[in-house]
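Right, I'll just put the structure down here and ask away after.
One chain of protein is taken out of this complex; the other chains stay put.
Moving on, here comes chain A:
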Amino acid sequence: MKNYFLIIIMLAGINACSLDEYNPSGITADAIWSSPEGFVSVVNSAYSEQRAWYGKDNGEWMGEMGTDLWFNSQRANYANELMRYENFIPSKGNPNITTWKNMYTAINICNAGINRIGNAGFTDTVMRNQREGELRYLRAFYYWHVAEQWGGVILSTTETNSALTTATRSDIKEFYKLILTDLEYAARHLPVSYGSEYSRATQKSALAMLARAYLSCAYYYTGSEQQEYFKKARAAVDEIITRKAEFGVSLWDNYADVFNPKNNKQNKEALYTISNSLTYTLDYDANANRLHMWFLTTYSSKPGLQQSMDYGRDGTRYFMPTRALLDFFDDEKDSRFDGSFQTVWICNKAYTWTETDVKNYGKDPSLIGRTMVVGVDTAMYITKHTVADKRTRPYLVIDRDSVYNANGTIRVGNDYVALKKFMDPVTRSAANAQPGFLDILVIRLAEMYLIGAEAALQLGDNNAAAAYINVLRTRAAKKTPVDYTAAMQVSASDITLDFILDERARELAGEHIRWFDLKRTGKLVARIHTYNPDVTQVQEFHRLRPVPQTQIDALSNGAEFGQNPGY
């Protein structure tokens, strides 16, 4: 009996334990970012979020949609708020919402890195400054996107470590002060090259971004201050051009070479790149690069054609060119048209014209029974020109008038000249696979000449502006069978802001930049009205995107913070 009491007392007393938390798989910032080797992990992750934008729908939707260059494929109503400026409310427009999040997530990491680098124990000052240069380049890169898309919103330079639920607006000029300071630091300290890690920010990237930032900053100023920024933009451009050899960058001889998948990796025209790898565990996500599919036209259902690696995945199409975009090119002289667009599809599936197809496609009955030879015969031809004998040609012809109305609006929109710059017959796993693994050129050298030209124009130096542009036009001129180099040259009197925007369209169409160009120059509404008559709802206030409603809802001073005007 006594024993039982003993057992009871023993057992009742034994229950003692530790209530400390044990978390061996967790990791804290203070632990990992306190050594140079660990600190690089904050620098690396600061690159992360831009990879959710470039090469993804977010970047193309916000960088190219809703401009003078594109309209919805099939005149569909997809992403109306961004393409047509219809019903654009702060709680809608997913790229608008996710981009806001991506940008500020990245900025918080940049802030953490910049503020913590002093505690990272760097002994090598050069290395330390390079890492800080990367972080500052990235913070400026993200803030440039924020400032241009949303204007003077929230400018934070500290890491979030408490439940911060208020926010205040900063003037756009404050944004640019920080952006320019960061980029100037980066341009001073970043190395010329990171060798095989070529998609890190280097000095040329910082200078290129600086040129962009000076140029867009200038438009927020007037008078001599403005002139000063245009001068600085030009100076940054000139520095890049002068140091081309040192940076190892140059223009490809032929425009089409820029986008040749063979030249994609470590592209010599690139100033800043997002790299993708066929080793999937190195890629930001499984989507990698999807630019290849959004600009295509439906070809795989057409007589004599089937989906192929060469012609791409045509199952998900969003962008068709406006008639104006096609007309910006003189395709007789300017190789950039053929370098950018696909107009001819060669038969890749044996085919004999049937009575049904002849009827469906409005062909001449004499074609019934006519066959196409794989790899030889043309199966489809889509052109911005008018074709008189399209009925009788032994292949499908879709000409200017079947795509566009006389006033430039789009008729059906099923079939159109397709932008082919981003096509990827090389890295995708199958003809219908969506992820591609080509690198994305975020900034390339040609843009510097255009920035130089715009700055020169704004400084009243049209001759210099023409000279910058002629570098690109010389390359662009067709050389055979007739050499159009001379004919392609422009002179000082040709240079206007609109001309530069036309030239930008010819050179950079589709490259995540058009919306920024129209916004910067104040031409968004006017050029959409002139060149993209299907977009009827755009108004001046659309030069700023709405602050996502989730942001305002989460602020305890949301009402005071307020929405961008017009929304």
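Note that in this section contacts are C-beta pairs under 8 Å (C-beta built on N, C-alpha and C of every residue); 3 or more make two chains touch, one makes a residue touch a chain; residues count from 1.
The working rule: contacts and distances are computed from a predicted model.
Engineer: Quick one: find the hidden chain's UniProt protein name among "SusC/RagA family TonB-linked outer membrane protein", "ABC transporter permease", "RiboL-PSP-HEPN domain-containing protein" or "ATP-binding cassette domain-containing protein".
Structural biologist: Going by its UniProt entry, the chain not pictured is "SusC/RagA family TonB-linked outer membrane protein".
Engineer: Looking at A:R128, A:R200, A:R475 or A:R527, which residue reaches the missing chain?
Structural biologist: A:R200
Engineer: Which of A:P95, A:G339, A:P435 or A:G510 touches the chain that is not shown?
Structural biologist: Only one listed residue reaches the unshown chain, and that is A:P435.
Engineer: Looking at the whole complex, which of A:T105, A:N263, A:T378 or A:T474 touches the chain that is not displayed?
Structural biologist: The single option touching the absent chain is A:T105.
Engineer: In the full complex, which of A:S301, A:T352 or A:N463 touches the chain missing from this view?
Structural biologist: A:S301
Engineer: When the complex is taken as a whole, what residues of chain A touch the one chain not shown?
Structural biologist: Touch set of chain A with respect to the missing chain: 1, 4-5, 7-8, 11-12, 15-29, 32-33, 40-48, 51, 72-81, 85-92, 100-101, 104-109, 111-112, 153-154, 156, 160-165, 167, 194, 196-200, 265-266, 275, 277, 279-286, 298, 300-301, 306-307, 313-316, 360-361, 405, 409, 411-412, 414, 428-435, 537, 539, 541, 548-551, 553-556, 566-567.
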